[in-house]
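One structure, pasted below without further comment.
Heads up, this is only part of the complex; the chains shown haven't been moved.
Order as written gives the chain letters A and B; numbering starts at 1 within each chain.
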């Protein structure tokens, strides 16, 4: 950790702890969950089976007897709750991303749903973002596929016709902000551990422009320059003040507040709201669509460098050592 | 009305009442005003006569013995007060828009004027925006002309060389925000009925991009996403906080405050201010200039749909029934 002035010390400490979490082995023995756990959720189980037959990645996943994304109907008609359950910290493995996209497409095409609340089912985090094991020690073809899927998730969320509300009930760092940044509304738990921000620079990397663009849209250009360059992780009060979240409530009210806000959004006729959302967001999304190939090439070229691979390997090894 | 949570109930009620106003017959017998009313205002009367001889639309209007836009010199040299008087709620009939544009062009080309204060002379509203009777039950040629004139008004106002101050002394909804959004400064009366906002989505339609663009310029991207998608109508305190107006004052001080603010703006040499205004606003205006034909086609195609026409007709019938 670089040395920070006293005022930032606590934040830095929490950040350091979070970073340790990010790199914990993602599949501890005691957290393997089978599809049986979703037995009470007929729809989700049905989708899951259907998906398993048509999707190679999912088929592999199905074999692993884990369900990384759980879809539940909410108490409000037309609203699904999407629970991220890639223990311990919802890091973005390729498998997890794929399952997430499939669930989102399913909900998007299911006319009974008008809105989704996305939340975490991992006690330790909302999401830690990119799983470093996907971008370390693999080949360029793998990096290409991974980055493309991450872009797909962004596009799927940012231009979704559904109302998307992030119920952020845990720390949310770096790539983990993808979901909040592309949602329509963000609610954060009022807990000092619930830091949120794009802290990529502190890890020696740079957030892609398609994270920068929605951040600028949300908190403005000046705050984005500072937040991105300094890799700031905002505690709840500061997150609300800078505007990276729209509301802060006690942790046990995050879910109910999300439903209450959703009700307001669903009071609006879908078609008019969708046209309006698309009109506002399309110019930002078009930038990613236009430059996505170049962006993939840049990413793959950057991440394949020996120097970057070495520092990632050292980082992973050190964290594993801390864990042992 | 869609069901809204308790917190929004009062706002919704006021909105509902406003909607009823929007559709009242625009020419009640007791509100027909003749040119004689402007007799004490030599300039305005002169313009009016001149216009009547050179403009077909105005000639028709002149025949109707009504004056929809009254221009008065103010107590401050170089400042005109433009009073909107299309009773009951200054809805944008084609006739009213045309008269407004002609008056604006007149003032723009009259070197004795440097600024305009735009206000309402209707007790019930600043402006209710688009007159639905212009976009219901007519033919595509009419819709095309109507939309083009609305764009003309926007361009005339947004790039005006004059200082434009909106003295918003009544509710201002949907298209009625066109004038405030294109003004240099906005003052709102501090009255709970004085809601302001782009509530198009609540009527099942979407505001055009050239309403979205100045809104984003004024209140930022995130607030615009929420305001436009939710069709928010802001009461004065919230309007000031979000920034859609620059100042809130008691209703009887709106006019005097507008004059006082205007004096500050007129302290600046015109030429330098105009160059500066044009530099800042031209990129936004260029988007409308570039896409206006496509925008007209989209609008006409949308509004001509049977489903849209039917719902507009039902809405108009229902409101007329409420009125009877």
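Of note:
Note that in this section contacts are C-beta pairs under 8 Å (C-beta built on N, C-alpha and C of every residue); 3 or more make two chains touch, one makes a residue touch a chain.
On a predicted model such as this, the values are computed, not experimentally measured, just so you know.
For this homomeric complex the structure file specifies 3 copies in total, of which 2 are displayed in place.
As a convention for this text, only the chains that are shown with their structure count from here on.
Chain copies chain A and chain B are related through a rotation whose angle, from the C-alpha fit, is 120° to the nearest 5. Work out the mean CA point of chain A and of chain B, and you get 42 Å between them. Every residue of chain B that touches chain A in the complex is listed here, in rising order: 2-5, 8, 200-207, 209, 212, 216, 220-222, 224-226, 228-231. Per the touch definition, chain A reaches chain B in the complex via residues 184-185, 216-220, 243, 246, 260, 263-265, 267-269, 271-273, 275-277, 279-281.
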